[in-house]
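With one protein chain withheld, the remaining protein chains of the complex are depicted in position.
Letters are used for the chains, namely A, B and C, taken in the order the chains are written, and counting of residues starts over at 1 for each.
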Amino acid sequence: MLTPFQILAADGSVTQPDLLPPLDQVESIYRKMVRLRHFDDRLMVLYKQSKMGTYPQFGGQEASQLGATLALSQGDYLAPMYRNTGAALAFGWSPKQAILYWRGHPAGWKIPDELNMLPIIIDIASQFPHAAGAATALKLRGLPQVVLSFIGEGGTSQGDFHVGVNWASAMRAPAVFVIENNGYAISVPRALQSGADYLFKRAEGYGIPGHLVDGNDVFAVHHIAKEAVERARRGEGPSLIEHLTYRLRPHTTGDDPKAYRSDAETQEWAEHRDPLLRVRLLLTAQGHWDDQHEAELRKEAEEEFNAALAEADATPAPDPHALLEYAMASPTPALRAQGKILEQRIRLLEAQA
Amino acid sequence: MLTPFQILAADGSVTQPDLLPPLDQVESIYRKMVRLRHFDDRLMVLYKQSKMGTYPQFGGQEASQLGATLALSQGDYLAPMYRNTGAALAFGWSPKQAILYWRGHPAGWKIPDELNMLPIIIDIASQFPHAAGAATALKLRGLPQVVLSFIGEGGTSQGDFHVGVNWASAMRAPAVFVIENNGYAISVPRALQSGADYLFKRAEGYGIPGHLVDGNDVFAVHHIAKEAVERARRGEGPSLIEHLTYRLRPHTTGDDPKAYRSDAETQEWAEHRDPLLRVRLLLTAQGHWDDQHEAELRKEAEEEFNAALAEADATPAPDPHALLEYAMASPTPALRAQGKILEQRIRLLEAQA
Amino acid sequence: MTQTVQPAAKAAPASQKTMTLAAALTDAMDLALARDPNVILYGEDVGVMGGVFRITTGLQAKYGKERVFDSPLTESGIVGSAVGMAALGFRPVVELQFGGFLYPGFDQMASHVSRYRYRSRGRWSTPLVIRFPYGGGVNLLEQHHDSPEAYLAHTPGIKVVIPSSPKDAKGLLLASIEDPDPVVFFENIKLYRSVKEEVPQGYYTVPLGQGRRVHEGKDVTVIAWGAMVQTCLQAAVAAEEAGIGVDLIDPRTLVPLDLELILESVAKTGRVVIVHEAVRTAGFGAEISALIAEHAIYHLEAPVLRVTHPDTMHSPFNAINHYSRPEPAYVADAIRQVLEA
Partner (left out) sequence: MTQTVQPAAKAAPASQKTMTLAAALTDAMDLALARDPNVILYGEDVGVMGGVFRITTGLQAKYGKERVFDSPLTESGIVGSAVGMAALGFRPVVELQFGGFLYPGFDQMASHVSRYRYRSRGRWSTPLVIRFPYGGGVNLLEQHHDSPEAYLAHTPGIKVVIPSSPKDAKGLLLASIEDPDPVVFFENIKLYRSVKEEVPQGYYTVPLGQGRRVHEGKDVTVIAWGAMVQTCLQAAVAAEEAGIGVDLIDPRTLVPLDLELILESVAKTGRVVIVHEAVRTAGFGAEISALIAEHAIYHLEAPVLRVTHPDTMHSPFNAINHYSRPEPAYVADAIRQVLEA
């Protein structure tokens, strides 16, 4: 068993005090984490109310996603997967958009022009070649930006995990690849994915740095990600980082984890290794935080979410014409003919109603 | 620079005398190597005479292919790629069949029932998942056999390289994966494939043993392959071995290597690091071999090849019906209708002639 | 070779049980595992969890981890390893989690599953089954609703099976597992639990290559598979009330295709509508239309129409996807058009 890189232990004690940021920064990060958690939990509630589509929760992985994403600077690129709503929000995606996205609303799928976020990828591991390509492009253009991309530990068994990391390594392209090892690929435990004890060890086979990090320690995550981002920015190529973390929630809103993992296990993580808890313990121990602060912060988060939700709710229902929009930049005659069929279908259903 | 595992140095000196087999075995292996070289060179001659199809020569990689394949026992499996005619011949494929195969004759494509050779794969890296699957099957059946598969160093950039090795590692399946690093993927030098200095280092990322071997030292190759095969047979899972070698010949009969590598480089390997040369030097130094022996052996090899060639030449030209044979075990009506079209085409061309 | 009565239908009603399509599939795999020790099941989440749609539920518990197991998350590995497994005499029945995730395994499918036998001149064969859920109408995520049947029908050497009812599903899956060729087996997500019918208990097969006449009529031939059979059946029932006879044909297997049944119907009606939820251009509807244009041209009295998904990805905009995915109203409209033509 290797010891993952850690700054703040699960019990709120600081294992590397010189690496801990000042308290106001700790607080600011904590505030972000609580907002993320609130967002994530509310989407589950909405789902249960049939006001949300299938949604893959990230609850439990806030430190992993936030800590890494905060290592990016303005103009950097994020190549997210479905689990990364937390990272996307940290990157600047608006909660309103995220709600619309997971509702399957075209307005939510429109990535804002000012956000260098590549599309969220459902097709496991295929975001890595995109990230590698974008990073290669940055290098060819001589730009200072970097690309950050995430994958689950299950995703590391896919061909495209290897293809992407290796491509970036061959090109010495400015990419940072993060494996969020949350223990399971839906029901399949980490041990079934590979004979490797740790996945970060793949790094050596690409000639790049590899790191094992306590993924529930937001400061450790941030510290290592920052190192990797800076390295990439200096033109020294990609890194591969493994975050040891845990998905406290079901795989998606439709999943029941009881089928494949014990309550005791989940409880252990929830009660003792929650990434938010240790920061709160630290802030509290430092006399910087109390129940009142917490209650206010939660209220704030709730109000913010409610505002975003209200905006999302106010968005007009999707227009069927969105179905053919953006299919092609210069549509073929066949697609144009299908546009007429779409009009006809709209009329047919209207007539039926 | 790491020092690859070696028993017999390029100059014929023995670096690990305790690991060298007895002289009669050395001679027997040498005889096999010479036969392989002769086969390979003759196919090029046949190609130039328009009596052979496109053929990927293995000349220069005899030690790598023979040494590893000889580590297998009766009943073991070989999953070869296009470069592995040498391995296939060492495994028991007949020269006559190999000639017919590379002539594109259906009779050559028929894998003999008694040979556990999976088909030669042209689609780079895709043989690795097959090998992993066959090895998993052996394990599930509790059989003692193992699977040996080869790949080029260029092929290690493919998704299926990773998929196959990782699958076998996850299943602890009895597979041995050999990377024949001959420096080039057609024209592309090894350095462009990956940022890794050595590809065998990927092994750690799969939790399996990795080895770096002088791929032109047939004894080193055999020693390490034997270890890996035995390990697999003991149920301890797969290994990944990198052979450092060199393709003395063009990529295929149609290729001109002058476009991408220097004559000096090739000459250096040909004159000083030829895998046959060092064994001959050893045998000669031991007083076990002289020019007369060499001349006799070459004559033997030539005669054997000529006999195989005569048999291949005597094989009737392919029957067009072979085109639909084996397409399906239980042909669809569509395929049967296409059988009638084939008959009609045969008549049409006959009428034309 | 057409037969609309299935072999099992001869069995006594006592041996029937009302089942969903999902349950019928589980039953089929249970029987196959019990019958043939060479049958093994694997894929992502098929073991402990029984698959995301619970189609393999209980099978690992019953047959053990050596015969029903979770694999690493790689479609190329799942499909590619099955080739090697089959070489050792297994009959792997592997699950891909969704048809939209077939593509990372496409090379293994198109280059190897389909060619291994040909390439080795019969030394190795690939009697394996690749199953996956596919199709729209259920509000899942992007790529979960693809209908890739045309890619597979265009890949020689494999068979393509798409059941539309529980009874067919069970019999066709057992026939697929028995089949000496590789079979890709499509399971429509929407149908998994929305249709129920009496399913014969015990082992039976529905032969590959025999279509089924789902509704009889003399005015228009409608050809559909998977969930579209239900969609078209609704349209057919409505048409009947309006005095229009729809001959609804479910080919059940696209490869091999029961061309005879289709041509027989076209000879009767002279009018054809083909319905699929896959993308329009170069979909399997085109092949059926082309076969009709080749073999039944003199019977045709109207243009052959296709009602399909447009040429876009299956959108993640679930609230409006019924404008993309064929609805009974669109089929009815196409029927009207071919009748008026």
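Descriptive notes on the structure:
The definition used in the following text is that contacts are C-beta pairs under 8 Å (C-beta built on N, C-alpha and C of every residue); 3 or more make two chains touch, one makes a residue touch a chain.
Since we're looking at a predicted model, the values are computed, not measured.
Only one residue in the set A:D113, A:E271, A:D291 or A:E350 touches the chain that does not appear here, and it is A:D113.
Checked against the full complex, the candidates A:G133, A:G215, A:P275 or A:P320 give a single residue touching the omitted chain, namely A:G133. For the chain missing from the display, the contacting residue among C:R91, C:K167, C:H215 or C:R306 is C:R306, taking the whole complex into account. Among A:M44, A:A327 or A:I346, only A:A327 touches the chain left out of the display.
In the full complex, chain B touches the omitted chain through residues 53-54, 82, 104-106, 109, 122-126, 154-155, 157-160, 185-188, 192-194, 259-260, 317-320, 322-324, 327, 332, 334-335, 338, 341-342, 344-346, 348-349, 352. Interface residues of chain A facing the missing partner chain: 79, 106, 109-113, 118-119, 121, 123, 126, 128-138, 140-141, 147, 159-160, 163-164, 166-167, 170, 325-330, 332-334.
Interface residues of chain C facing the missing partner chain: 100, 103-104, 106-107, 110-111, 114-115, 118-119, 142-143, 150-151, 153-157, 255, 278-279, 281-287, 289-290, 292-295, 297, 300, 302-306, 310-313, 315-316.
By definition in this document, only the chains that are shown with their structure count from here on.
Farthest from chain C, judged by the mean position of CA atoms in each chain, is B. Centre-to-centre separation of chain B and chain C, using mean CA positions: 41 Å. For the pair chain A and chain C, the distance between mean C-alpha positions equals 36 Å. Multi-chain contact residues, meaning those touching two or more other chains, occur in chain A at positions 157-160, 192-194. With touch defined as above, residues shared between interfaces to two or more other chains in chain C number as follows: 71-72, 74, 76-77, 104.
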